[in-house]
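What follows is a set of notes on a single structure, which appears directly below.
Missing here: one protein chain of the complex. Every other protein chain is in place.
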Amino acid sequence: MAWKRWRIEEVIHYPGSQEVEKYVYTPGIHGLELAKALREGRVLGMKCPDGVYVPPKTYCPDGSPGELVEVRGPWRVVTYTLVHQDIYGNPLPEPEALALIRPDDADYGGLIHRVRAESIYIGMEVKPRWKPPKQRSGQITDIEYFEPA
Amino acid sequence: MAVEKPRRPGWVEPPGHYLKSREMYSLPGLVEYKPRARYLFSAGQAQSRFLRGLREGKILGTRCPRCGRVYVPPRMFCEYCHAPTTEWVELPGTGRVHTAVVSYIGTFRERREEPEIVGVIQLDAPGYVEGGYEFAGLFHRLCGVTPEDVMSGRAIGMRVRPRWRPPEERRGDVNDIECFEPIPEGEG
Partner (left out) sequence: MRPNIFVKDKVAVVGAGLTLFRRRLLETPRELAWEAARQALDSAGLTFDDIDCVVMGTAPDAFDGVHFNGEYFADVAGRNKPTVRVYVGGGTGVFVPIAAWWHVASGLCKTALAVAEEKMSPAHPHPQGVFAYIWDPILERPLGPNLIWIFAMEMRRYMHKCGATKEIIARVSVKNKRNALDHPAAQAAANITVDDVLRSELLVWPVNRLDISPVSDGAAAVVFASENEARRITDSPVWVEGIGFALDNTHWYNRELAYPRYVNYAARMAYKMAGIERPWREIDVAEPYDPFDYKELHHIEGLMLARPCEAPKLLEEDWFDRSGELPTSPSGGLLGVGNPIAAAGLMKVAEIFWQLRYEAGPRQVKKPVHYGLAQAWGDLMQVGTVIVLGN
């Protein structure tokens, strides 16, 4: 005889929660240089045998160490999406545009960031809107958003 | 005790940059994130029935109809025969301490004011052959056992029984058993 079919109400459920208070992520070797540059209002990329990558991540796809270079733009929207809900599924007052933005002097990658504009299209030229220098912490949020150039 | 840092001439230090806690927190670009995951774990069929049994003050196990092994906590199938373990048995609840330790720390390694004694209890179950590698058992707190009992080894092999919470406080959870306590001489 096999087990009888149970109803879900008959199964006891037990609550639990994530027991880690927080995670602390170190920036890494190139990440640290990028963080310092962001505080100065600059963005870094990484020169590899096959082209320039943004952001830098210390090593190239072929395994060789990458060389840090500054990227200046102009920045262009590679692709974008319109976000209507927050992470919990609550509707946002206004849809937000989230885009992959690549500077013209880089070949691969780019930054994923918000774009504030009346309209958005692929290939649109944008520029970063920086926080005031005193408020910058070396994180990607030092750029508040991108806006039409 | 001084920890000596190994440094020898001619050594190639492996790659890596050590940070002191203070150094880490002063790094630009450091990201801190608080996870907010909440879970609801299903106890499943066999364990749900086991937990209901605890609420009634009973320790239930399942028996394999083919080989007769008794499983506590209960499983839905026998690991050896792959047969559904449809037979339920109620255990007396008494048993012997398999191992016991004295904990001076909590889940996050914080110091406890009072040490806590926890251990594995090998339950008296039908069909157990003395010296067998596997047995019906539970992991739980021990009370009425002193740290000295644990350290001297007196606690191991000690006859114990569950101390139940009052019925109105039981919630169908492993804490319905407050702890396992020694059976006084002459009883059990």
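In this document, chain identifiers A and B correspond to the written order of the chains, with residue numbering beginning at 1 in each.
One rule holds for everything that comes next: contacts are C-beta pairs under 8 Å (C-beta built on N, C-alpha and C of every residue); 3 or more make two chains touch, one makes a residue touch a chain.
Here the structure is a predicted model, which means the values were calculated and not measured.
Considering the full assembly, B:His98 is the residue among B:Lys58, B:His98 or B:Arg159 that touches the omitted chain. Touching residues on subunit B toward the chain that is not drawn are 1-6, 8, 11-21, 24, 27, 33, 35, 39, 41, 43, 47, 51, 71-73, 79, 98-109, 115, 118-120, 133-141, 147, 150-151, 153, 156, 173-175. Think of the hidden chain as still there; on subunit A it touches residues 12, 14, 16, 19-29, 31-32, 57-59, 61-64.
In the analysis below, only the chains that are shown with their structure count from here on.
Subunit B has its Cα centroid 42 Å from the Cα centroid of subunit A. The touching residues of subunit A, when paired with subunit B in their complex, are 1-3, 6, 10-27, 29, 31-32, 34-36, 38-39, 137-139. By the touch rule above, subunit B contacts subunit A in their complex via residues 17, 19, 24-25, 27-45, 47-48, 51-52, 76, 84, 86, 107-108, 172-173.
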